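Missing here: one protein chain of the complex. Every other protein chain is in place.
Up next is subunit A:
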Amino acid sequence: MPYKIIRYICLKYLHKGGYSVEHVDQVCLSLRKEYGKCVKMAGLLGRPDMLFIFDAGEVERVFRGEDGAPHRPSMPSLNYYKHTLRKNFFGEEKDCAGVIAVHGDSWAAFRTKVSRVALSTGAAAQYTEQVGDVADAFINRVREIRNSKSETPDDFLNEVHKWSLESLGLIALDTRLGCFESCEGSESQRLIDAVNTFFLCVGELELRTPWWRIYPTAMFKKYVAALDTILSVTLSHVERALQECKDNSSKSLLQDLVTAAGPRVAAVAALDMFLVGIDTTSNAVASTLYQLSKRPEVQEKLYKEITGVLQGRPLKAGDVSQMPYLKACIKEVLRMYPVVIGNGRQLTKDTVICGYNIPKGTQVIFQHYVMGNSDEYFSNASEFRPERWLNRSTYKHHPFASLPFGFGKRMCLGRRFAELEMHIIICKMVNAFRMEYHHEPLEYHVHPMYTPNGPIRIKLIDR
């Protein structure tokens, strides 16, 4: 039998509106159970065929076989924005369209200009203190907004979004946006609103019937206006950085980018980072805080590690590398609850996968949520055990089963920054509070990040 063709499942689960989309995680688990490690979805209306891979060894082979410009399927609404609606801007200079929704040579050329600056080891560490300041501001803020039971308010996730945006503003734009005390009409507020609007719209546009392809719906217009705002704000900051660059040497990511690749590249890189770097990080942090709040013993171990390194002084660059358990906790959360539940590639050549010859153009989806939670790849997969990342020989572990940031030439461009931000905020939260959770356990849903569904009400007890 060549494939297990399961057209009816996709129709049933994937095209039926709100409920199903949020539970793609469950759908994928049951697909794996029913159909095995390699499942093809064919006959999807207006889409290329999809191949779900639940086999870490095959994921490894696909990744290792990648050519010079791996193609990650991108959101049609963004493709349309960059390459049709605003093609004058993104197409004006050669290879200046960014990395998101860009493919082939144009992607490779842009990525090369940016990746050395963004990903080189140590690129992020220079931000330790500033990102630490933002984390301190966040902690002050949550102290203020705790309710009478000392619990985080129902819109806690939104506060975490603000923290994430503030941190990224610092990294991508050299600017403290002032998200925690934003005032109406300010540029920061416009950016914050635009980013929020973008997130609200993008899910709707991508996951529901794409009427916007036929005519500009109200939702689509809001979406475009939000993208325009993000772009114009990033451009204005880049101009300022350009001025400041003249008399300064390497001081920040933005200045390095402007110097190495020019203002246009720097602005587009910042735009792309805003598009994918905010809700990923904030949902990962919210999820980690929630998981820790249910595990006092893990928190105690963390607290010991952190206080042992800090000895009462403020956090500085390099400290986090002395905190292996902290890093392991975050890896463990992202194994069990990866914010991006699956990553993918559109094959740029015919490829043999699970013994089948899969034609070029097929979208392959690596099912990291399912693989990360499978006993086949991680011993006692259903148990939260950060130790497995420290003591690899005692625990079974397949490195390609859990890849929260992807792999290879097209790996997450913001990984160093995301990790720095997460390590610092978790470190500081654990250091500041004992966290407890006294409500019904939360289910996770795909929204479109994989995140706890419901108010994250964590009791914060000052240490």
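The working rule: a residue touches a chain if its C-beta (ideal position, glycine included) is under 8 Å from a C-beta of that chain, and two chains touch if they have at least 3 such contacts; residues count from 1.
Everything below uses one rule, namely that contacts and distances are computed from a predicted model.
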Complex member absent from the view - protein name from UniProt, among "Pyruvate dehydrogenase E1 component subunit alpha, mitochondrial", "Ubiquitin carboxyl-terminal hydrolase", "Transcription and mRNA export factor ENY2" or "2Fe-2S ferredoxin-type domain-containing protein": "2Fe-2S ferredoxin-type domain-containing protein"
Touching residue (missing chain; options A:N158, A:S236, A:S321 or A:S379): A:S321
Chain not shown: contacting residue from A:E60, A:D133, A:E206 or A:E436: A:E60
Chain not shown: contacting residue from A:S167, A:S188 or A:T259: A:T259
Those residues of subunit A which, in the complete complex, touch the missing chain: 60-61, 64-66, 68, 112, 115-116, 119-122, 249-250, 256, 259-260, 321, 327, 392, 399-400, 407-409, 411, 415-416
